[in-house]
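Here's a slice of the assembly, chains where they normally sit.
The first chain written gets the first letter, and so on, giving A and B; residue counts start at 1 in each chain.
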Amino acid sequence: QVTLYGVIDTGIERVNHTNAAGDAVTRMPTLTGTLPSRWGVRGTEDLGNGASAVFQLESQFGPDTGAQGQGGRLFGRQAWLGLRGSFGTLSIGRQSNMTFHALVKTDTVGPSIHGVTNMDLYLPNARSDNALAYNGVFNNFIVGASHSFGRDANPAGFSGPSATNCPGESAADKRACRQTTALLGYDTGTWAVFTSWDKQHGGAGASNGLTRSADQERRRVISGYYLRGAVKLGGGYIKRDTVAGSRQESGLYFLGASIADRLWTYDVQCAHLDVEASPNDTTLYVARVIYHLSKRTALYGTWGYVRNRGSAAIAVDAGGTVGRGLNQSGQMLGVRHVF
Amino acid sequence: QVTLYGVIDTGIERVNHTNAAGDAVTRMPTLTGTLPSRWGVRGTEDLGNGASAVFQLESQFGPDTGAQGQGGRLFGRQAWLGLRGSFGTLSIGRQSNMTFHALVKTDTVGPSIHGVTNMDLYLPNARSDNALAYNGVFNNFIVGASHSFGRDANPAGFSGPSATNCPGESAADKRACRQTTALLGYDTGTWAVFTSWDKQHGGAGASNGLTRSADQERRRVISGYYLRGAVKLGGGYIKRDTVAGSRQESGLYFLGASIADRLWTYDVQCAHLDVEASPNDTTLYVARVIYHLSKRTALYGTWGYVRNRGSAAIAVDAGGTVGRGLNQSGQMLGVRHVF
């Protein structure tokens, strides 16, 4: 049983202070609207005894130009095969890792154009190449782990947060670009708490200064949500620790609320990034409203405001830029269709 | 309701005088046969009250090598989402613009290997990135308009008429790579007239010499068709006006006739490009015959002859080359399948 599915989500955004001169721009975003645009194929085969084979091939594209995402990969979002049973799911390939699973239910705006994921560009790209993963659910307990032999290749010479040029799998330097992540959660459906741990090694030529295999980037997430009627609260804390020559630590806090009925969804979120021993902290505020034309089609408006202190330069919009130390506001009107 | 569809159309072409030495070549074309090869996904969702959500993701490929078209874009032909109702269709994304809509019913050979679209390589690529478009039909009146915030990106370092490296959406230079097009037509089904207007701005690094945002290329189309029984006549005039440093104007005239029955389609077309204040004019003659094996599969032969005066160098075949000032003839035998 194979399903062809997808999302097209785009619109027009306006954002000010995109450079030191403070220039504003009006454009169609490349990376996302409320969700990144994609198409994919997924399937399940019943193997008997409650077991099944499952797979997912998912391709991101930008509806602005029609180009592939993730540095020009065909199936840059997901390319994995797994076996599922009462024991959980064991999967292999390029796939989301545990940092993704710790955030997906608690970040109430998700990989939207304005949202907490802009404050750490790894978060909307929390997937690993060359990875073995395990996910299981046992009486509300969520457990998971992944190990990658080389976390992120760079098929087309592209450089960006979704293709960090750390292919690893080096015989001479076995640690290079390895990544291990783990997850523990408790999810009742009404409320949940999650905690994850994520360690990436660097490698020659890798982005973000992680150019040696001894370099490390670690993220720990504590997050949760609470659901009551039409209201959902979700928040968390992400501790990031980068050891590449010197050491840099930061903490990212986020809290959001959603109110949903059949026709309308209202979201607010705020987030704060506290860079240790630095004045370069950033605070983000997001508000979003979605009007559902049908189950699969919606119109939306989203507004974001980021306050960059010191020389911080975190853009309010996914894939955007901001003048160093400048505050920035962004607005977007868009349309989303799921097929 | 999602449909997977496509066209494979290829064959063997022969063309002479491909260079100054006058060498001929026999090959499989990359860009087209009678139609460019493609696959895509399109869908419609009924939203009630006569409204619907519609989308199209369309990917061009060359059956000669299996490579993607439009400079390596996945969905380089179409990547848009729209809302349709009695008001018309409002759509957003990479999509055909009004120059396309003014020509599609009046150019009787279309983007065929030999045809008028070879005389202005923008014509078979009359689509825009980052575009909002409106199309409506009211009592035979056809109206449409599009605006692009950046008309043509270049995902893979490719250079060609279908990826002209004008991504625009620049905060510092707001006019860069913007494009606006408009359409007015009257179409009875038996006869129609169309007129369109198309203005492109240049940008840093853009192809065709349009390297500054003040540079402009404008095209105006007047076209029409007349249908009587098995015979269709179609023709038009395209005024092109390029202002990039100096100014260059040209006029492109085309006229064609098709005769179709259940098994056979016969097409002839002639076109003339008149470059103002220049001896470098070009005249094209095309003849084509299609034999329909079924509704979806056809064999065809096509013949083209181009007469390049002065130092004109317009190739008779899509994607081809010709020695400066040389005449050129081309033949192709091909097969086409629509799925």
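Following the convention adopted for this analysis, a residue touches a chain if its C-beta (ideal position, glycine included) is under 8 Å from a C-beta of that chain, and two chains touch if they have at least 3 such contacts.
Just so it is clear, the model here is predicted, and its values are computed rather than measured.
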Seminar exercise, completed: Expanding from the 2 chains in view to the entire complex of this file gives a copy total of 3
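Definition applied: only the chains that are shown with their structure count from here on.
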For this session: Take the average of all CA coordinates in subunit A, do the same for subunit B, and state the distance between these two points in whole angstrom.
Result: 38
Problem set entry | Interfacial residue positions of subunit B with respect to subunit A in the complex | 2, 4, 41, 43, 45, 47-48, 51, 53, 55, 57, 59, 70, 72-81, 83, 92-94, 129-130, 132, 149-150, 153, 155-156, 167, 169-172, 174
Exercise. Which residues of subunit A touch subunit B in their complex?
Worked result: 4, 6, 8-12, 18-19, 21, 23-28, 37, 39, 59, 61-68, 72, 74, 156, 293-294, 296-297, 335, 337, 339
